[in-house]
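A single protein chain has been removed from this complex, and every other one stays in its place.
Chain lettering (A and B) follows the sequence in which the chains are written, and residue indices restart at 1 in each chain.
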Amino acid sequence: MTTLRNVAIVGFAQLPTVARDLHRTSTEMLYPVVRQALAECGVERDAIDYQIAGSVDYMDGRPFGFVAALDAMGSWPPRQDLHLEMDAAFCAYYAWLRMQAGDCDTALVVGHGKTSEGDPNRVFNLQLDPYYQAVIGLDPTSTAALQASAYMARTGATDRDLAVVAARNRTAGARNPQNQVREAVNTEDLLRTPWAVEPLRAGYLPPIGESATCMILAAQGKAEKLCDHPIWIHGVDHRAELQTLGARDLSRSASARLAGEKACAMAGLRNASDVDVAELHAVTPVEELILCEALGLSPKGSRPAINPSGGTLCGNPIMSTGLIRMGEVFRQLSGRADGGAGARRGLAHAAQGHCLQQNIVWILGSERRWA
Amino acid sequence: MKRPVAVVGVGQTHHTSRRSDVNIAGLVREAVDRALADAGLEYKDIEAVIVGKAPDMLEGVMQPEQFLIGALGAHMKPMLRVHTAGSVGASTALTGVTHVASGLYDRVLTIAFEKQSEGNVMWVTSPNMPFTAPLVAGAGGYFAPYCRAYIKRTGCPPHIGPITAVNARANAGRNEYAHLREPVTLEDVMNSPVLWDPIRYLETCPSSDGAIALVIASEEQAKRGPRKPAWVKSGYSYAEAMWVPGRDQVSPLAGRVCAKAVYGKAGITNPWKEIHTAEIYVPFAWFEAMWLENLGFCDEGEGWKIIDRGEQKFGAHLPINPSGGVLCTNPIGASGMLRLGEAALQVMGRAGAHQVEGAKTALGHAYGGGAQYFAMWIVSSEL
Partner (left out) sequence: MTEPPKEPIKYFGTTVCLPYYYVAGDYKARYLRALKDKKILGSKCSKTGKVLVPPLVNSPESFAPATEFVEVADRGVITTFCIVNIPVIGRNLEIPYVAASVALDGADLSIFALIHECKLEEVRMGMRVEAVWKPDGEREGSYEDILYFRPTGEPDAPQESYIHRL
């Protein structure tokens, strides 16, 4: 494996995820988190070389919705900039790549969007191909349910197995002030929640919520000046699969598996399970189980600790959810989170598209990867 | 850029108002097939795919790159989707450049497209922003006031826009891929209806369906051939905030800063002398004069004089938009990559009938948003 440039997460700020922020627009929510992340690093906006944002027009309910974010990110004087129509975790990837190319040393990565303004179940129907899949009215809960059925049929997993995963996330989530859902709930109570789309119960799905996030990345040489305890990127890879639901084995995530393998290889890690903590962008318990299988993690969730933040179930601010998984690992490894003492390596995962169609896996650590 | 990067293949569709013979996947596939054939490569040789397009409302499909994975040969590969408004095609190409420059990828595919006949362009470009009076009618409705301000600031005479349009069509006549290729006369343009005063119908870009793909590769791959590559000497994308008091929307600072960066990195100190041809993003004729100044080809206020003297015509000192440019072809998401791709074709010596003789150094430029996003590159026939 070639020697790459050591790049670290040096700052992360988010608004606590809420059902609907009645006081601020999407970009007005972004301004305070950008200020906060910069303040944490003790610098002004001018100190950051590059900026990149993640958001989606259809979630914003307006074309060119991301343009307004420029004003909230400190884009004056003009900045080197990019916007991806993707979760901000993929923006972090591109910022990391730019650093590998030597084109910047520091980067501001943001995610924004107000999930509450639209109806995600209707909006995300449009994410499917317009000829065969969108037209039959599939919404993301239904496609997730299709995946759940396929997984349960293959593995024999039961409704109770899903409830156990959800209960674990809810218990952990109760300790995290950033979450929208902060009450623990036990397996039995979850099993009593009504079906959303069978075999997924309402209790297995996150509520609609929104946030704004900002992460600062910095290369070796700069990172140490911005943060006492930078968390270094050891490996990263992302892959996308065919969308067509019938064209892939929905009970597995081949792209998550491959991304995990490649990320571990870059990190010099034999098994993903060698990390201490893993944050998975799993919108349903089935996604979490599929990801565990793909990445080789024990679904019990204790070694490594899976979703100590409470995971996506406790807060799913779409477009930021993936970046928050990275941010939570950053918190865990740098001692900023409740618990997690002694954690030295972590895995952060983010996903996009129906049924884990596109996945990115990060391996992060307290020490630098390359000499 | 840590290591040299080159464009080794270009493929585009024949742009037209409505491609009724293919669906969205068919449209992009056509461009990708051509780019791969051009590069002498197969789908399996591509290590990452970067897709760029403008607002998804134009086709009514959210993040269409997701259903296009198969058509793009991107199954189990890294894929990113860029969206920077009108400049997106260009910033997508630059994203591809970074992939290769990083050392982590040797061959990437960048694709930019729009099948906007399937939606309603006027509706999408006249967004009813919440809690705001809906006055802006189309992109032209947004930019026309700034064209007027340019005319007032510089004393630019009324025939400059029309001359630009006439010249663009003449150029497009030499480009088999262009959408509008019939010549127009000065009288035609001046008699065409005024859409948003001062912009006339024939000074306005068309609405096109189209796609373009580039294969961007490492030095080692580029030297394998089969064609002479276009070396990317520099590439930058900048953006500026909208609501800055006194922001100059006639000659935006982000454009000037981006141009300076792109010239500096490429070692260009006198663009007017050292650049042989430029593909610049001119959706409304008056922008050609404005961009000539913003890009530093002349002093402020002098841009229209270059056009008046005919120095930007095909065969003259600095041919601008030899492909016909955005004025003759505008699939919104693709246009930025068309500019950068056409610049590459020029230095590769592959622009066919619209080849600028002896073009060794070319500029590709695009802009988007409220004249906020700028993305450009300098390509050369020499490493």
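By our rule, a contact is a pair of C-beta atoms (placed from the backbone, for glycine too) under 8 Å apart; a residue touches a chain by one contact, two chains touch by 3 or more.
Just so it is clear, the structure is predicted and the values come from calculations on it, not from any experiment.
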If the hidden chain were put back, which of A:130, A:203 or A:230 would touch it?
A:130
Identified contact with the non-displayed chain, of B:176, B:197 or B:300:
B:197
Pick out which of A:118, A:207 or A:335 touches the chain that's been left out of the picture.
A:118
Of B:67, B:113 or B:146, the residue touching the omitted chain is B:146
Which chain A residues would touch the chain omitted from the figure, given the whole complex?
20-25, 28, 31, 44-45, 58, 61, 70-72, 74-76, 114, 116-119, 122-123, 126, 130, 134-135
Even though one chain is not shown, chain B touches it at residues 20, 60, 120, 122-123, 126, 128, 130-138, 140-141, 144-146, 148-149, 152-153, 193-199, 241-250
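Please note the rule applied: only the chains that are shown with their structure count from here on.
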Could you tell me the distance, in whole angstrom, between the mean C-alpha positions of chain A and chain B?
33
Of all residues in chain B, which touch chain A in the complex?
1-2, 23-24, 54-63, 66-67, 69-70, 74-85, 91, 95, 98-99, 101-104, 124-125, 127-130, 236-244, 253-254, 257-258, 369-370, 372-374
Per the touch rule above, chain A residues touching chain B in the complex are 2, 4, 56-58, 61-64, 66-68, 70-71, 74-86, 90, 93-94, 97-98, 100-103, 123-124, 126-131, 133-134, 237-244, 247, 254-255, 258, 352-353, 357-358
